[in-house]
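Attaching a single structure in structure tokens format; questions to follow.
Note that this complex is displayed minus one protein chain, with the remaining chains in position.
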Amino acid sequence: MPNAKVAAFGEVMMRLAVPGCELLTQANTLNYSFSGTGVNVAAALTRLGHTGYMVSRLPANPVGDAAASSLGKLGIHPAFLKRGGQYMGMYFLESGFGTRPSRVTYSNRLESSFNTAPAGEYDVDSIARTVKLVHFCGITLAMNDGVRQHMQVLAKAVKAAGGTVVFDCNYRPSLWGDNGYEKARPHYEAMLQLADIVMMNEKDAMYTLGMIPASREGREEQLRELIPAVAAQYDIAVIAGTHRSIQGNNTHSLRGFMYKERVFTFSRTLNFAVYDRIGAGDAYTSGIIHGELNGFPPETTVGFAAAAGMLAHTIAGDTPMSSEQEIRRAMTEAVGDVER
Amino acid sequence: MPNAKVAAFGEVMMRLAVPGCELLTQANTLNYSFSGTGVNVAAALTRLGHTGYMVSRLPANPVGDAAASSLGKLGIHPAFLKRGGQYMGMYFLESGFGTRPSRVTYSNRLESSFNTAPAGEYDVDSIARTVKLVHFCGITLAMNDGVRQHMQVLAKAVKAAGGTVVFDCNYRPSLWGDNGYEKARPHYEAMLQLADIVMMNEKDAMYTLGMIPASREGREEQLRELIPAVAAQYDIAVIAGTHRSIQGNNTHSLRGFMYKERVFTFSRTLNFAVYDRIGAGDAYTSGIIHGELNGFPPETTVGFAAAAGMLAHTIAGDTPMSSEQEIRRAMTEAVGDVER
Amino acid sequence: MPNAKVAAFGEVMMRLAVPGCELLTQANTLNYSFSGTGVNVAAALTRLGHTGYMVSRLPANPVGDAAASSLGKLGIHPAFLKRGGQYMGMYFLESGFGTRPSRVTYSNRLESSFNTAPAGEYDVDSIARTVKLVHFCGITLAMNDGVRQHMQVLAKAVKAAGGTVVFDCNYRPSLWGDNGYEKARPHYEAMLQLADIVMMNEKDAMYTLGMIPASREGREEQLRELIPAVAAQYDIAVIAGTHRSIQGNNTHSLRGFMYKERVFTFSRTLNFAVYDRIGAGDAYTSGIIHGELNGFPPETTVGFAAAAGMLAHTIAGDTPMSSEQEIRRAMTEAVGDVER
Amino acid sequence: MPNAKVAAFGEVMMRLAVPGCELLTQANTLNYSFSGTGVNVAAALTRLGHTGYMVSRLPANPVGDAAASSLGKLGIHPAFLKRGGQYMGMYFLESGFGTRPSRVTYSNRLESSFNTAPAGEYDVDSIARTVKLVHFCGITLAMNDGVRQHMQVLAKAVKAAGGTVVFDCNYRPSLWGDNGYEKARPHYEAMLQLADIVMMNEKDAMYTLGMIPASREGREEQLRELIPAVAAQYDIAVIAGTHRSIQGNNTHSLRGFMYKERVFTFSRTLNFAVYDRIGAGDAYTSGIIHGELNGFPPETTVGFAAAAGMLAHTIAGDTPMSSEQEIRRAMTEAVGDVER
Amino acid sequence: MPNAKVAAFGEVMMRLAVPGCELLTQANTLNYSFSGTGVNVAAALTRLGHTGYMVSRLPANPVGDAAASSLGKLGIHPAFLKRGGQYMGMYFLESGFGTRPSRVTYSNRLESSFNTAPAGEYDVDSIARTVKLVHFCGITLAMNDGVRQHMQVLAKAVKAAGGTVVFDCNYRPSLWGDNGYEKARPHYEAMLQLADIVMMNEKDAMYTLGMIPASREGREEQLRELIPAVAAQYDIAVIAGTHRSIQGNNTHSLRGFMYKERVFTFSRTLNFAVYDRIGAGDAYTSGIIHGELNGFPPETTVGFAAAAGMLAHTIAGDTPMSSEQEIRRAMTEAVGDVER
Partner (left out) sequence: MPNAKVAAFGEVMMRLAVPGCELLTQANTLNYSFSGTGVNVAAALTRLGHTGYMVSRLPANPVGDAAASSLGKLGIHPAFLKRGGQYMGMYFLESGFGTRPSRVTYSNRLESSFNTAPAGEYDVDSIARTVKLVHFCGITLAMNDGVRQHMQVLAKAVKAAGGTVVFDCNYRPSLWGDNGYEKARPHYEAMLQLADIVMMNEKDAMYTLGMIPASREGREEQLRELIPAVAAQYDIAVIAGTHRSIQGNNTHSLRGFMYKERVFTFSRTLNFAVYDRIGAGDAYTSGIIHGELNGFPPETTVGFAAAAGMLAHTIAGDTPMSSEQEIRRAMTEAVGDVER
């Protein structure tokens, strides 16, 4: 299905990035944009030929207007966006360089329009009737009971209507506080019960789900042991994820995997210079979803997803911007000269 | 006393201003700076030759670091700044032009480091021993009981140590909600009981204090009726303020007044082009304080304060930046050509 | 009808504006945006609560992608946008100041995707079924026979489906060359035959239509003589327009009029500082359309349109950005202070 | 002579301007350009169709390279530019706004390549053979004996070769120090002996030349009394200048005059909004020179010069950029709308 | 001949580059400059001590003014620049990063002032009398018959006057369309008949000239086989070019060669980080020309050209900016620390 209707549920965040590599304490301007895991996935799938919807809530003020305009600029369909409440989640980004890591500082997102949306705010029935697939992520899961309730209601409705539920296990320690894994576990388990496609790797299984691998060493060994167990336990059709390593000269390495029908498929290990790392994981997710929506063979899907993830590191901002043609060229060709 | 130690109590706000005259929904960069009524007054007095301290609390993170650096850049002494909590109050500014007014959108400042400072956080005794004068404002009064408690404790301590208490009645309707004036009144009355110098005009007396003038028309008539009554009732040494009118071609008119020892003194009405209106009222306040600290005659003080206010409209950002020499030149001379 | 579906037919232009007041020969950066009469009208009506569509053709390359994204950012519905051809119409803008006028330099727009769209390119039937109103303008009419054919086909289809046809007589001398008025006249007459709402004033009647007023002097006298004649001759329900005068200190004066059911209605003359003059006429048009769509009384419509036009001069870029609430405030109130 | 070869002798200065209206203590970027009275006059005359040469000396380093490139960008012919020495004269510009005047802060220009050029550095014979007119100014006269010697040598050579010598009496108090007028007088007198066209007004006569007018009041009366006396005493063919007044809302008024063959000719008084005031006097000078080179009648010359001066206030940077066509339009027409 | 007069014939292009690494669809500003193969070669040779002329035609409007100013800034002599027509060739540049290639999108350059210059437009006789060398390139050859006619006329005139003709075989597939090589071949052959110095490599020989190498593999083997054949067939004194390879981490490798008097000379293979790749080939060309003009031995010439090419990759913009001293330092030394 080259043109599917897909929705993402999640908070739209205002990114306030210090230009270049200065610190907040050195600069006096910020570049702002609007992103978030859901925005990134919906926008990436739109660029791949699908119709992306965002299920979220924005404040009814000029900041919310700017966010809504930005989603329109990304081509996201506005039908399921709600307006209400007063605040946006925001984060400040100070870009790192080489051996100095990037630094993110959040504003108080718990009071945001999204995180204070009342029960029944979203058009769940209409969404379930419209979309073929809906995407959730673990960051959203960390917010509060109201948000988690929205997630459950929407996931169940889409599933009931025959749609696909995607869940990205993304875990942010700072959002859960002390004993975070214990607090988070039941909520992750509830989402895994509903999910058809899950983004995770062996570390999520170990820490978030509390699974203990027999093998003490070797990421791939642990992965090959734990992921099939997760898939079996929660009856998940596809589990996919990446292994990343970071070098001190602004380059990263990435290898994608996908577990489906009891078979692991791996991409080759990609090495590449990094321009903007944030949101690149969402490009990988979008590649997996695109592959599954189109029925690509697993080796194509995982290669496509890894190339999509790689290219997202070379793009400014959180949101992936590459077309299918560009990703396919990055999968197969040597690095190209100027395209004229 | 040309070089006094003076403190201001209040929240340090992060100002996120859209450059030029674009809207948030059009632009993609913001200029940021750190201001607030207290910052503006402390910095303005520093530039006038005093030593300004800020009594406030900033988050212990990169945003707080940037705020602390900015206060250092303004020459504010860091001795009474506390670090703790997680968030800064922020506001977005979209600059108006001509007949289109400027627009301010706040983030959730109630969760800010300042507004969540615990009782006993500030070095009240040390501040009271150090400074000759402390400044408070009505915006801060709108926050919560904790902040109001800090205000009372600090004002009483400074007064007990022989210092001067300044209170700016500045009232922001959106901060108090429905029946705001009724909610605010007891808190304003409590501060007026402690204040030696008060910034207000007849509208504050009517709305915030609920006074009813005999004369239905004429701002000056109402001012001449109500201000002496306020001064008498609360035993206030100096009450000062301004009357402003706004023209559609980016010019404003301003006339300052000061009531002291039962006499009103008015500045001439100043007409001037406006570059950045925000914070200009704080320049007027600083001029009144500077005049009183130096024992200027009232006509000098009010003329100096009005000229300081006028110049602050021609300066980028919220914070006044003019020296005594520059203000005195603006009081007396015609508009000058390039200074080389 | 507070939420109507409305379409505009016309070329999307890339505006390349030198920042500030520098000349092209002085600067080295440009701000780019995408506009055009149709874009401005469709976007302005979207902001006023309608659903705006753009009927146009963009190149299938990165410049076209950027244009499509920009229309999405303005909230314009993409259903009737076509992609094909290779080039965008572009213009360079050097902003004037005071007594130095702004200067526009065009690229070769005749080769643009819009101006080379083949017959049958647009979904005329679908558009006619969908929209209640369609907008055309005289600039488009100057392009070539293919474009004029598209205009005739679309206008007739919308009219046949019961929709309203709006035509803005906007005449650009440089586009028609020598004896331009003679060349243009038959094409203008053909559009006036189809139009229900027409934007023009007495100069258009005199020059474009070749009418000769009895009164040699007095713009208003000529207007009162010629506009009723045009309305009668072409059976036009509403004719509206403005009279403008320009002062040397960056201020303009504007007075709107509207002729409907044999009655002239005039707005008061508005005087205002000008930030960006381009596109402000399209805001006036949008105000007239909005008034007619909602059935406002003529004095409300013309006052609303004039205020919309005035505010558009205070907004950066070609495209109007004001909400109904903001325009209504500008109609009735004094110039406001900062809105917080 | 619509295309004459003209030279200007003087220092090329690096202008370091704070963008917008911020102060040096607020901003962190500067816009740089290269100007100076000579550059402005040579560039303005180039734009008016002449061939402008700059007689000056630039450092043989990257700053000098940038200056040379900038002169090339302005179309100034490089034949008489020398390279040597180590430093450029520089000045910082903080733009004023409304009632706050602009502020210029100089670097140490006395050590500049220009001010340390050894005797015999310039190709005096070649210059004298090439150009029809050479321009000097009083700012240069303030530097040191070496520079004054260069001025005398060059002026005498051009005069001897039949060329015209222009001298602008421009006096900068801060450059001459205490008793500046007394120190300056003999040097001014020496240049006036050689000059054919002189830019000055009654204040120069009174202060720099020490003349005492009979009439105590009235600028025009003093002008009409003193200028003919100067012309007679030094045998000067043309004396021209302006009277300026400054309003508090960013507008200036300017009236030009010219005294030639015992007749005063005045322009009308022009009122206009000011964008960048610096260098506008040089545009007036260029207009006078252009009029004289072309043999315009005095009323045309003075009107052209005044319009050139007015337009230079609306242009960014020190250097005039208007063409003859643009200046003529500004002389005769009402303020124009956008030129397309 | 360290200071020769050299001309380049070709189109001046306006480069509109998205700043940083954003896409057109993400950004809203562009950096503009004026370049083109001819501009790059003429400017590079000017910086190397020669006098560079540009033989081209620019529109008589503000965009053309900006282009002419830019050539002046680069030090190019304006004597052979013509003004006329209405449009400039333009291209948009989106800079790639790492594994994402840069992307160039052209405007419609066929209507440009250069490509519509009438026969006889250029001062061919004067150019031929003035310059010692003239440069052409294959991009220009792709335009139309009028341009190709100008090339033939000018090349023959310079050759007849004893000057040197340089031809760069640069082939752009998108400019020639289907069966491009066949269409292009006769035009390339015509220029090769006239050329003394030719820039090409084995791929040009194979594709553009249709030569078939005996050796199927090995770029150097093919080069060593084909280039001597080309030199012999067309009687070319010098053929030079480069082999480039591109790595995924923003570094390229470059090796220059030169074939002269039946001998191949190669530079060492240079590896370097790339900042702006466009125009770097023109720096190599300029180095070859400079070496030939000065009679450097081949190993010096090819090493100098390769170093010039390498440095051009580290310079912003299309146009090489390095001096002979800088290039010589890059030929011989290790990478240097900050130069103070």
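Letters A, B, C, D and E mark the chains in the order given here, with residues in each chain numbered from 1 onward.
The rule we apply is simple: contacts are C-beta pairs under 8 Å (C-beta built on N, C-alpha and C of every residue); 3 or more make two chains touch, one makes a residue touch a chain.
Quick caveat, the model's predicted, so the values are computed rather than measured.
Chemist: Which one touches the absent chain: A:Gly20, A:Pro78, A:Gly120 or A:Gly218?
Modeler: Only one of A:Gly20, A:Pro78, A:Gly120 or A:Gly218 touches the chain omitted from view, namely A:Gly20.
Chemist: Touching the absent chain in the whole complex: find that residue among E:Gln152, E:Gln193, E:Thr265 or E:Thr314.
Modeler: That would be E:Thr314, which touches the missing chain.
Chemist: Among D:Thr29, D:Ser126, D:Gln233 or D:Ser323, choose the residue that contacts the chain missing from this document, as touch is defined above.
Modeler: That would be D:Thr29, which touches the missing chain.
Chemist: If the missing chain were put back, which residues of chain B would it touch?
Modeler: 68-70, 72-75, 78
Chemist: Residues of chain D in contact with the chain that isn't shown?
Modeler: Touching the chain left out of view, chain D contributes residues 16, 19, 23-25, 28-33, 61-63, 65-66, 69, 86-87, 90, 92, 94, 103, 105, 107-108, 111.
Chemist: Can you list where chain A touches the absent chain?
Modeler: Touching the chain left out of view, chain A contributes residues 20-23, 25-26, 96-104, 106, 172, 174, 244, 246-250, 277-278.
Methods note: only the chains that are shown with their structure count from here on.
Chemist: Specify, for the interface formed by the sequence copies chain B and chain C, whether it is same or different in terms of residue numbers shared by both sides, with half as the dividing line.
Modeler: different
Chemist: Between chain B and chain D, what's the gap in Å when you average each chain's C-alpha atoms?
Modeler: Averaging C-alpha atoms per chain gives centres 45 Å apart.
Chemist: When you check chain E against every other chain, which residues touch at least two of them?
Modeler: Those would be 23, 25, 28, 69, 103.
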